[in-house]
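Excluded from the complex is one protein chain; the other protein chains are retained at their positions.
When the chains are written out, they are named A and B in that same order, and each has its own residue count from 1.
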Amino acid sequence: NVHVATYPYILIYLFHFYKYNISVFQDVHVMIFIGFGFLMTFLKRYGFGAVGINFLVAATCLEWAILVLGFFHLHDGTIYIDLNSLLTADFTAAAVLISFGALIGKTTPTQLVLMALIEIPIFTVNEVIGRRYFGAIDMGDSMFVHVFGAYFGLATSFMLRRKDVSTPKEGSSYRSDLMAMIGTVFLWLYWPSFNSGGASGDDQHRAIINTYLSLCSCCLTAFAISSMVHPEKKFDMVHIQNSTLAGGVAIGTAADLMIQPWGAVLVGIISGFISVLGYAYLTPFLSSRLGIHDTCGVNNLHGMPGVIAGIVGIIMAAVASESSYGSSLYSIFPARAPSEGSEELLRLQSQIPELEPGSGISASTQALYQFLALLVSLVIAIAGGILTGLILKIGPLQELHTDDLYEDEKYWILEEEEEKEGSEFE
Amino acid sequence: NVHVATYPYILIYLFHFYKYNISVFQDVHVMIFIGFGFLMTFLKRYGFGAVGINFLVAATCLEWAILVLGFFHLHDGTIYIDLNSLLTADFTAAAVLISFGALIGKTTPTQLVLMALIEIPIFTVNEVIGRRYFGAIDMGDSMFVHVFGAYFGLATSFMLRRKDVSTPKEGSSYRSDLMAMIGTVFLWLYWPSFNSGGASGDDQHRAIINTYLSLCSCCLTAFAISSMVHPEKKFDMVHIQNSTLAGGVAIGTAADLMIQPWGAVLVGIISGFISVLGYAYLTPFLSSRLGIHDTCGVNNLHGMPGVIAGIVGIIMAAVASESSYGSSLYSIFPARAPSEGSEELLRLQSQIPELEPGSGISASTQALYQFLALLVSLVIAIAGGILTGLILKIGPLQELHTDDLYEDEKYWILEEEEEKEGSEFE
Partner (left out) sequence: NVHVATYPYILIYLFHFYKYNISVFQDVHVMIFIGFGFLMTFLKRYGFGAVGINFLVAATCLEWAILVLGFFHLHDGTIYIDLNSLLTADFTAAAVLISFGALIGKTTPTQLVLMALIEIPIFTVNEVIGRRYFGAIDMGDSMFVHVFGAYFGLATSFMLRRKDVSTPKEGSSYRSDLMAMIGTVFLWLYWPSFNSGGASGDDQHRAIINTYLSLCSCCLTAFAISSMVHPEKKFDMVHIQNSTLAGGVAIGTAADLMIQPWGAVLVGIISGFISVLGYAYLTPFLSSRLGIHDTCGVNNLHGMPGVIAGIVGIIMAAVASESSYGSSLYSIFPARAPSEGSEELLRLQSQIPELEPGSGISASTQALYQFLALLVSLVIAIAGGILTGLILKIGPLQELHTDDLYEDEKYWILEEEEEKEGSEFE
């Protein structure tokens, strides 16, 4: 019976053990619904769409992801659901919401729900390839969620490109910018839970610390570079809302590795720097020259920082050795454990009885697989996004008029008074 | 000495055990103060009243509930306070805030504080009858908090009915609707903690999963039905703010039971459906024909979904057996444990040494008691609400002028500028 079914009887002990940490789950839940939802309310006339459609799409993702992920991890034809499934579904929703960020204001709710339905199976295939076949690690899901979600969305946006994409409504107001900061700050502060949600014990501890340090230095860098790129040395809210978060993405893959505090701080600085420059120079270029319009600038917040994360992961995998990690090397990089039947495995199992056999690969092979996982994520994301864009252009899926871009009025009941107010909308 | 007194010396072990989970307590605390507070800021001119008076009333409830609940659970004339008392006080405050939802904008702060003082003892009597005398179970407090709070508030509202209750100020603005979404989303995402706050181990795990699933399907249903009932197929913010939450209420009583994922999803769908239809058709009818005005529509968010929860609880109690629940049947339904001195009890205690004797009732008797608890909650709530309404009409309790309805100006200092702005108030 291939269907959603009973939950296992988890021992109380396990439930309260780190694998099922309610508070970490709830922190990630806040990021998905408050973080992403309010971050996107920066558009002055699209607040309902931002927080409302985010709500609709995210809830769709959670239900669909539990089913799709369940099919990939069947137990005798039965899907098991535990707190970890819910957490994983939340991570999957994040990928779709990142894609949504590239498309917000230019797509109908129907198109977005359809996109979620298509994206999640492709997302799952990519993650299974990366984790199961390549044995790649990615604690904060920077490759599997951030890179994938960003380039999937950008490819879809490219397929849906239109000449009239930039309108005066594609801007923020004072109040909408402030509202968006609710999203930014909640994302920023719960990010250590996001990057450590899949880890436990020491690894979780390191993931929290590294993420915290990277986010702090990224925040400072984003402020500094933001004022530098402006002729009057003013801060730009777009950078503060988004680039301050790039450090959380960029440390993601290596969050639980021994990157050292200075390494985490450095990753934060680099990602903050690149993210602000991306907003200032790259986003306008991509839109005007290549027809890739990116409403929230997900390339600068998730795409490029995610690629940085992948590269940091490659480097850290290449230098990881038993001398620095001790026996935790094999729980962090399962593929590096010696293979079944080898003498080396017996030697290690005499010290660590619960060690499972791996593929016995070297550090450089692990690094290569990290690279392949990053590359494959990019390729599958872009191909999937193109395919999705083609589907979303099919006839019955209504295209928006120029006047309906970045505008709530088309899909939401607004009070008379509100509509009349016009530009005083803020 | 019948007075608030020393706290027990809880063992560290216990403290970190499930019964005293700080993070679950804090999640519920967020729902009470941020969730309820901001959900009610949808009124365009009553934001201070919504979040401010919610704050005042909730804080009153917490202190009063600790005392009142303490009197019902005295230990040698002394009230013991532990983290669980604080959590229970928060649940009690929820009932009063639900009643407040039916009355907001039409009552003075004094009236509301007085209502809290009257409602909490009645609430406690009802819960003691339901839980202690009927042995009814209600994990997410859907009967004891949601049904009780909603119909108590509606009865009070009926007693305070007035002809001029609908004014142009009883509406939302773009900004106030967006602000209210802060409340909605926090309520929605922390609801699994609410429904599982009283459970532990496996039961808690199930309560989280069932609530999550029910809320997701309810959210999707609310969006779908909201656009269906509108002639131009637009979404209505009132539905998104409220009906998306009905699934959390409707799964409450049975949240920790073996309702299966499909059952939880079904409950979410039914409640989302009924809640939106309630807002669209029932609320205007109740107000115009029966004089029951319901500012926030608590009947659609808490009342009817709470009754659904009670019915789901009756069904689940009727089908619960030792074959599906194992020995946890008797910890979930304590009244079904065999009675003192019976052979059956001895047999079970040889397997579960800590089992306490119950009343040895059958599944159908448990279902009957669930029904009685629901019925009694309705009766006591309505009677209590009528009584409270009568008291709130007594002379010195000032009645509001038509112009002061849904208007902060009467009770709050507003800046000159703000008052002048008039309709630009948003």
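Going forward, a residue touches a chain if its C-beta (ideal position, glycine included) is under 8 Å from a C-beta of that chain, and two chains touch if they have at least 3 such contacts.
Since this is a predicted model, take the numbers as computed values, not measurements.
*Asks:* Which of these touches the unseen chain: B:I34, B:I118 or B:I137?
*Replies:* The one listed residue touching the chain not shown is B:I34.
*Asks:* Check each of A:W188, A:F371 or A:Y411 against the chain that is not shown and name the one that touches it.
*Replies:* A:W188
*Asks:* Tell me which residue among A:H29, A:H146, A:R206 or A:H302 touches the hidden chain in the full complex.
*Replies:* Going through A:H29, A:H146, A:R206 or A:H302 one by one, A:R206 is the residue touching the chain not shown.
*Asks:* In the complete complex, which positions of chain B touch the hidden chain?
*Replies:* Residues touching the hidden chain, for chain B, are 3-7, 9-10, 12, 15-16, 20, 22-23, 26, 29-30, 32-34, 37-38, 41, 47-48, 51-52, 55-56, 59-60, 62-63, 66, 81-83, 86, 109, 175, 179, 182, 408, 410-415, 417-418, 421, 424-426.
*Asks:* For chain A, which positions touch the chain that isn't shown here?
*Replies:* Where chain A meets the chain not shown: residues 17-18, 21, 23-24, 27, 171-175, 177-178, 181-182, 185-186, 188-190, 192-193, 200-202, 204-206, 208-209, 212-213, 215-217, 219-220, 223, 230, 234-237, 240, 244, 258, 260-262, 265, 423-424, 426.
As a working rule, only the chains that are shown with their structure count from here on.
*Asks:* Would you mind pulling out the distance in Å between where the CA atoms of chain A average out and where those of chain B do?
*Replies:* Computed from C-alpha means, the inter-chain centre distance equals 34 Å.
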